[in-house]
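All protein chains but one are shown in place.
Letters A, B and C name the chains as they come in the text, with residue numbers starting at 1 for each one.
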Amino acid sequence: MVASFDELKTKFIALGGWQQRYRELMLLGKELPMMANELKVDDAKVAGCESNVWMYIDFTPQEDQLLIIADSDTRIVKGLLAVILLMYRHKTPAQVVAIDAEQEFDELGLLKHLSPSRGNGIRAIVQQINAFAQQHL
Amino acid sequence: MVASFDELKTKFIALGGWQQRYRELMLLGKELPMMANELKVDDAKVAGCESNVWMYIDFTPQEDQLLIIADSDTRIVKGLLAVILLMYRHKTPAQVVAIDAEQEFDELGLLKHLSPSRGNGIRAIVQQINAFAQQHL
Amino acid sequence: MFDIEAIRSDFPALTHHQQQGIVYLDSAATSQKPQCVIDAVSHFYENGNANVHRGAHRLSSDATKGYELARAKVAEFINCHANELVWTKGATEAINLVAYGLTHRLGKGDVILISELEHHANIVPWQQLAKRSGATLRAIPVNDQGIIETKSALALIEALKPKVLAISQASNALGNIQPVHTLIKAAKAHGGLTLVDGAQSLLHLRPDVKALDCDFFVFSAHKCLGPTGIGGLYGRYPCLEALEVFQTGGEMVTKVTINEAQFNPPPGKFETGTPNIAGVLGFGAAIDYLNALELAQLRAHELQLFAYLQSQIAQFSQVRILGDLNNNIGTISFVVSGEHPYDLATLMDMEGIALRHGHHCAQPLMSALGVNGTVRVSLAFYNNKADVDAFITALANTLEMIA
Partner (left out) sequence: MFDIEAIRSDFPALTHHQQQGIVYLDSAATSQKPQCVIDAVSHFYENGNANVHRGAHRLSSDATKGYELARAKVAEFINCHANELVWTKGATEAINLVAYGLTHRLGKGDVILISELEHHANIVPWQQLAKRSGATLRAIPVNDQGIIETKSALALIEALKPKVLAISQASNALGNIQPVHTLIKAAKAHGGLTLVDGAQSLLHLRPDVKALDCDFFVFSAHKCLGPTGIGGLYGRYPCLEALEVFQTGGEMVTKVTINEAQFNPPPGKFETGTPNIAGVLGFGAAIDYLNALELAQLRAHELQLFAYLQSQIAQFSQVRILGDLNNNIGTISFVVSGEHPYDLATLMDMEGIALRHGHHCAQPLMSALGVNGTVRVSLAFYNNKADVDAFITALANTLEMIA
């Protein structure tokens, strides 16, 4: 498993076409811990996603970090969630809002091939995280 | 006043543009006897006309002729009714159905300048007369 | 600058009419369309054509994006939020949607107030609502010119305390611009819901729904340079939320079993079935077109033309004009004593003037004015002085002929 977002980026950029990237993405998704079924409630669903996405965000003041867990019933979104979680791992709220996720995804070459409505689902997830971070700045 | 449809035709064909014909038409309409208000009931209305047209058709077996009276609240339709009444005057049912009214109006140069929906009103009147004549053949 | 000839050349039908010797003075019935609107419609069918909101593939996703972008444009044009704008097939459907949605909110003793000069679209749905709910339908009277007098209208609102006030911002039959803002304020003071029929005002007045402060506003695209078969309903969000669903089916639901369905929040709640996607895209293009024109210049041109039309028509002493000429979107509705509007309009049509006669879907107004109809000339910003001159010549010929 990749240890950091930077490592992930290096790896992805080295990959050839979108097929290879998506294959890798789905492998990443497989490593994402499964969320307990009891947690997969409607209230935890991210609105605006085509597939089911459940997400919980918490803030640990001691470490000034966001804690995010998320899951999806689809492989691709799970993979994208894995990327997002890696991107925001060990980040303070201030660092979170400073990240240009759109740009990062661009560099990974992941959104370009995704149809706009699917891309919007990913944006909805990122926005929810950002909104949470804003409240804890 | 013109005494017969043929006389009317000769007169109309001699006239120049549509303006002169319509002027003449409205003069004809003025000579059409007014229908008593009590007769202007909804049941006597011809469906499919844009303006109000009331018409009564009768058949006198002794003379084997149709008897038509009609009126309208508009000058132009009144004029067209006058033409129609002249066209069908003293005609037996068999003669009535033999008349190609469309063709006659064409020769008079009256329908050409009338918009299709107005022309359809005139056709509705002619059809009603024809339908009546058919029943008394 | 406002270059009328350049503008006219954007409207292909105007050129075509000219070739046929026809002058179009019936914009209140439907407006002409600039080429960009026609192209937006064709472009969709020729290129992206796909269904929306079905999220399957990129064609569909692109169609959805364009469709929602048009919603945002129209919303901005009338100054509301995109989620306060419901697509309907036109103003008539929008009024029906509201009237059905209020069925359970009204009861015996409640008053629905309209005015005598409303279009049938803003009368009959309220009659039906009154029948369904037991409420009573009342109408603000007009004076013998066809004008609503603000004072007596306010007194009536005060007396009746209507639960619903539904009124047009501009009359289609006469062109009057109405004191809607004042009437809305009075109705709201008593907790009444307010609906503005903007079918005629959208093109001419570019209404701001927040400034009007109405709860609902309805309009049709085809009267505002857009395609046929599309229009909209603006509703303040809580007002939309409080309406019962109207038409039901696909898209507007979240979860369906055989016996139960859960509905989307507005505007989705009211939008079922495959929408008029091409119509929406065309309407978006119409709004782009209007946004590129300066409203003040456009309105100045319209008013100038309207003044010219009035000054010219004044030469015919037998012509009686109805309506409020001081507050008008550019419509002259007239009668000639002793003459049937049908005769006038028929002869004018033969002269190549496209105008309308009859009751203009406003029979109660015609009754109130004691006429069996009028002849109506309705201007839009794409008309020019030559159009008015052609009309005046034709009217002179007609009156001379009929005399």
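Criterion: contacts are C-beta pairs under 8 Å (C-beta built on N, C-alpha and C of every residue); 3 or more make two chains touch, one makes a residue touch a chain.
Not measured: the values here are computed from a predicted model.
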Which residue of C:T274, C:Q304 or C:T393 touches the chain not shown here: C:T274
Sole contact to the chain not displayed, among C:A82, C:V245 or C:I321: C:V245
Residue among C:I4, C:L59, C:L154 or C:A242 that touches the chain left out of view: C:L59
Candidates C:A70, C:I148 or C:A354 - the one touching the absent chain: C:A354
Those residues of chain C which, in the complete complex, touch the missing chain: 12-13, 16-17, 22, 24, 26, 29-30, 32-33, 35, 37-38, 41-42, 45-51, 54-60, 89-93, 95-96, 114, 116, 119-125, 127-128, 137-139, 220, 222, 227-230, 245, 247-253, 255-261, 272-279, 345, 348-349, 353-358, 361, 363-364, 367
Chain B residues that touch the omitted chain in the full complex: 50, 115-118
Where the missing chain touches chain A, by residue: 18-19, 22-23, 26, 50-51, 73-77, 113-115, 118
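Criterion: only the chains that are shown with their structure count from here on.
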Two chains sharing the most C-beta contacts: B-C
Gap in Å, rounded to a whole number, between the CA centres of chain C and chain A: 47
CA centroid of chain B to CA centroid of chain C, Å: 39
Whole-Å gap separating chain A and chain B, where each centre is the average of the chain's CA atoms: 81
Multi-partner residues of chain C (at least 2 other chains): none
Chain B residues counted as touching two or more neighbouring chains: none
